[in-house]
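Missing here is one protein chain; the remaining ones are kept as they sit in the complex.
On to chain A.
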Amino acid sequence: MSGTGFDYECSSLSPEGRIFQVEYAEKAVETSSTILGVRCKNGIVLGTEKIVLSKMMVAGTDKRVFSITTTTGSVVNGLTPDGKSLVYRGREEAVQYEKMFGIKIPIQVLAERLAMRTQMNTIYNGIRPYGTSIILAGNDHIKGLGLYMIEPSGQCFEYYGCASGRGKQLARNEIEKVNFREMSVDEAIPLIAKILLKAQEEMKDKKQELEISIISDTTGYKHKILDRVFVDQLTLKAQEEIENEQMEMA
């Protein structure tokens, strides 16, 4: 598929009208861990699964869920350092916006600014596109709750539920099946843990970790990363349930 000579930089299109560098960046995202965000009745849940890379790595140091402001959360996949760089940029934008206008940055503005930044990286020679997808969730005083996803191409949409990464298809199907919008955040969390674990089925012999964060009325619409003890218990429970389901199927 690689076009001869057209995949070295993203400043030129191929004759078929494709930008290979962007497609490669998307590839980096597609093969990485699943991330998802779901909008519920009273808030938003963000989550990701990840494979523990090495037995000697300290648990919890491979972070993918970040706060951008106190009321805005994000989860990244793909090349996580790229994701982090975007998150830091987001923090700067948020602080700068608040200094200039005296109000908190609306989540839509933040998402669009980060998307513009991502898009910039797809048109210049000498810089490469971000190899990361980022899901933003936040609450602002203008439109209330908002859930956005930005992809390496700079594409940015608002969602009721979205997923990216290797379990993207499965996660999306599962999200569409369950009516999360009628469900509270607390009810949704165990389901999301299950979806995340199912989405990485082929990796299940390796050690898995989940990261989940919420924004809801119970947290005062502040972004709260759930603590590891709670999430680990949740993971074990979800794994058991999945196994039971498979036993019944067989």
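The working rule: contacts are C-beta pairs under 8 Å (C-beta built on N, C-alpha and C of every residue); 3 or more make two chains touch, one makes a residue touch a chain; residues count from 1.
One rule holds for everything that comes next: contacts and distances are computed from a predicted model.
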Request  = Select, from "Proteasome subunit beta", "small monomeric GTPase", "Ribosomal RNA-processing protein 41" or "B-like cyclin", the UniProt-recorded name of the complex's unshown chain.
outcome  = "Proteasome subunit beta"
Message = For the chain not shown, which residue from A:91, A:117 or A:172 touches it across the whole complex?
response = A:91
Query = In the full complex, which of A:51, A:191, A:225 or A:242 touches the chain missing from this view?
reply = A:225
Remark   = Of A:32, A:48, A:69 or A:216, the residue touching the omitted chain is A:69
Contacts of chain A with the absent chain, listed as residue ranges = 63, 66-70, 91, 95, 224-225
